[in-house]
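Apart from one protein chain that is not included, each protein chain of the complex appears where it belongs.
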Amino acid sequence: MSGVTTPGTLEAIQAFVVDGCRRAGADDATGFDLRLAVDEACTNVAMHGYAGAGPGPIGVVLESDGTWIRVTITDRGVSFRPERVEPPDLAAEAERRPLGGLGWHLIRQMTDEIEYHSDSDSGNRLVLGRRIKP
Amino acid sequence: MSGVTTPGTLEAIQAFVVDGCRRAGADDATGFDLRLAVDEACTNVAMHGYAGAGPGPIGVVLESDGTWIRVTITDRGVSFRPERVEPPDLAAEAERRPLGGLGWHLIRQMTDEIEYHSDSDSGNRLVLGRRIKP
Amino acid sequence: MEITAETSPNVTVVSISGTVDSGTAGALATSLREHAGNGGSHLVADLAGVDYMSSAGLRALLETVKEARQRGGDLRRAGVQPNVLRVLDLSGFTKILKVFPDVAAAAASFPA
Partner (left out) sequence: MEITAETSPNVTVVSISGTVDSGTAGALATSLREHAGNGGSHLVADLAGVDYMSSAGLRALLETVKEARQRGGDLRRAGVQPNVLRVLDLSGFTKILKVFPDVAAAAASFPA
């Protein structure tokens, strides 16, 4: 599906992923996990990728071969380096925990494969993969 | 099923409950929960009910009407008052937590209905009920 | 997402249900912030009805914990669905929010 990064689109993307996971034969927990990973990534596109610029285009494609589910997210916002996002300090006391900074941590927890590519011609492309069968 | 309170019997009781829950149409999480509640109760019979006396007889019956599962546990050990078992202080730091004292807490969490009866003629009878359909 | 709050003199129980994501977490944060000012900042979050929570929801919860503790209170939790529990746990939030077996126990855990 595709749209611009408004709250309504982010909600529709969640429903789209849950539905696609069910069709692919994934269990509810897997559907929950991919919904979360994709939601975090798309929310980041809206909040950081298009920061200041207002809502911009976003595309979400879900594919499955019965063993893996792969979700490809494309956008035209600023590019960044996901591998540079530091993991949070989970053991810290509440008082020392920063607000935010958990999105990429959750994306990593919920997926088995992450691929990111960015160039000025085709924009940004993030692929999130999750194995659904051994 | 019935047997004496040895580790082997306790293991067989767990398998018996999991199997009965599956036949009754309960989901895996419910099977896990009832397995835990029954295991805690039967372990208590072995450890406290027959303390000092060595292994004693224990009976376990599982029934379901499709809406509830009820497991009845009978034994001839010492009687006690389950309603007098104090809940643990879950918010305490590790250093202040006592070892043990979580069995009845877990039994209460995992069940929707608890009935206990004891008299010198028929011994002790504990019924643990769990709703499986709304 | 739906939020209902029940305030007694000593504690406010906030029951949350539905989806807590970037579209709804703002409303949750606002509601919790309001209640953090009442009842000695003794807050209980009943999450039993929440079927989805993203990091935006975690942010709202952490903000409230900090605020309530600064006022000498706390935000404690009771009730959670397995998927949401995993999110809390993987984010270190099971350590941050003290858990109680039910709303009554969480409410009773605060000093009168």
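Letters A, B and C mark the chains in the order given here, with residues in each chain numbered from 1 onward.
Throughout what follows, a residue touches a chain if its C-beta (ideal position, glycine included) is under 8 Å from a C-beta of that chain, and two chains touch if they have at least 3 such contacts.
The structure displayed is predicted, hence computed values, not measured ones.
J.: For the chain omitted from this view, which of the shown chains does it touch?
T.: Per the contact definition above, the missing chain touches A, B, C.
J.: Take the complete complex as the reference. Which residues in chain C touch the chain that isn't displayed?
T.: So the residues of chain C touching the unseen chain are 80, 82, 85-86, 89-90, 92, 94-95, 98-99, 101.
J.: Given the full complex, what residues of chain A touch the hidden partner chain?
T.: Listed in rising order, the touching residues are 29, 87, 90-91, 105, 108-109.
J.: Mind listing the chain B residues that contact the chain we can't see here?
T.: Contacting residues on chain B, toward the hidden partner: 7, 10-11, 14, 28-29, 32, 35-36, 39-40, 43, 46-47, 88-95, 97, 99-100, 102-103, 105-106, 109.
The rule we apply is simple: only the chains that are shown with their structure count from here on.
J.: Farthest chain from chain B, going by the mean of C-alpha atoms per chain?
T.: A
J.: Please state which pair of chains has more C-beta contact pairs than any other pair.
T.: Among the chain pairs, A-C has the highest number of C-beta contacts.
J.: Identify the chain whose mean C-alpha position lies nearest to the mean of all protein C-alpha atoms shown.
T.: Central chain is C.
J.: From the mean C-alpha coordinate of chain B to that of chain C, what's the distance rounded to whole Å?
T.: Their C-alpha centroids are separated by 32 Å.
J.: With centres defined as the mean C-alpha position, give me the chain A-chain C separation in Å.
T.: 25
J.: Once you find the CA centre of chain A and the CA centre of chain B, what distance in Å lies between them?
T.: 43
J.: Where does chain A touch two or more other chains at once, residue-wise?
T.: none
J.: Could you list which residues of chain C touch at least two other chains?
T.: If we look for residues of chain C contacting two or more partner chains, we find 82.
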